[in-house]
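Apart from one protein chain that is not included, each protein chain of the complex appears where it belongs.
Here is subunit A:
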Amino acid sequence: MTVTNETRADPAPPTPAREPVRRIDIGTRLLRLVDAIWRPAALLALIFVAWWVITAQGWVADYLVPTPVQVWERTTQDWSSLMYHSYVTLYETVVGFLLASVLGLATAVAIAYSRTLERTLYPIVLFAQVIPKIAIAPLIVVWFGNDLAPKIILAVLIAFFPVVVSGVAGLRSTDPELLELSATMGASRWQTFRKIRFPNALPHLMAGEKVAVTLAVVGAVVGEFVGASEGLGYQLMIANGNLDAPLLFAALILMSLIGILLFVIVEVLEALLIPWHASRRSATPLTTS
């Protein structure tokens, strides 16, 4: 006779939150979204109102800080050209970010898998990181000309490091027992990478990607400062030269929006890729309703 199902005494049967955060209805989803957004939105509104009051009261000269109305008018007036410059900056940023992701991940894999490559590559990666990008921007523009290439290169240079560091940390964090297990299964290096090490590295990697995408915007804009005929960075320099504060603010706001938009996209991607990870479980708990 053996123990039957009736006497099964597993002390902690699945926790109440067994049904994962995946299958939730639209209503709950919306509530979650609202819950996540209202606080920063309220803070932004507050800052906006303060800006409005300060400038409208004339406490600060409008050639230093324009009123929201001036910025809005300027934005609508120059809408198509601002959109064009935004598109250029967005393009440089996205291409730079994607290249940094691919190159960064490849470098991380090389470093995580080979001691020799680690010793060869890590010092160079670190060196490339500690050189101030703004200092070498002029050089890069001289080397690669005035068009998109130098901006993309700067975006790559600046976004590369967090991808490498987070990728290496992620790939190295594999449970040694999982690696032993895969050895007893006769797994090839590629199988171990694809089924164990890479998915295991994703949470680390995505954290790095989020840092990288915001830095990529900085890289592109710095490139545009140094030598460009288009892009928000170029627009900003022009506005600055003409003491055109409304245009300067419009460009600034658009740059920030690009950064936020890209960050949110990476966050959504993260939520889709690693719904299982502790950092993503019940991101906004909406308990006791």
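Definition applied: a residue touches a chain if its C-beta (ideal position, glycine included) is under 8 Å from a C-beta of that chain, and two chains touch if they have at least 3 such contacts; residues count from 1.
Here is the rule we use: contacts and distances are computed from a predicted model.
Chemist: Write down which listed name, "Response regulator", "ABC transporter permease", "NitT/TauT family transport system ATP-binding protein" or "Cytochrome d ubiquinol oxidase subunit II", is the UniProt protein name of the chain that is not shown.
Modeler: Protein name of the absent chain (UniProt record): "NitT/TauT family transport system ATP-binding protein".
Chemist: In the complete assembly, which of A:28, A:77, A:191 or A:256 touches the absent chain?
Modeler: Answer from the full complex: A:191 touches the omitted chain.
Chemist: Of A:102, A:183 or A:243, which one is in contact with the hidden chain?
Modeler: Hidden-chain contact among the options goes to A:183.
Chemist: Just checking the interface: what residues of subunit A touch the absent partner chain?
Modeler: 1-3, 5, 7-15, 17-18, 20, 175, 177-178, 180-187, 191, 195-196, 199-200, 274, 276-278, 281
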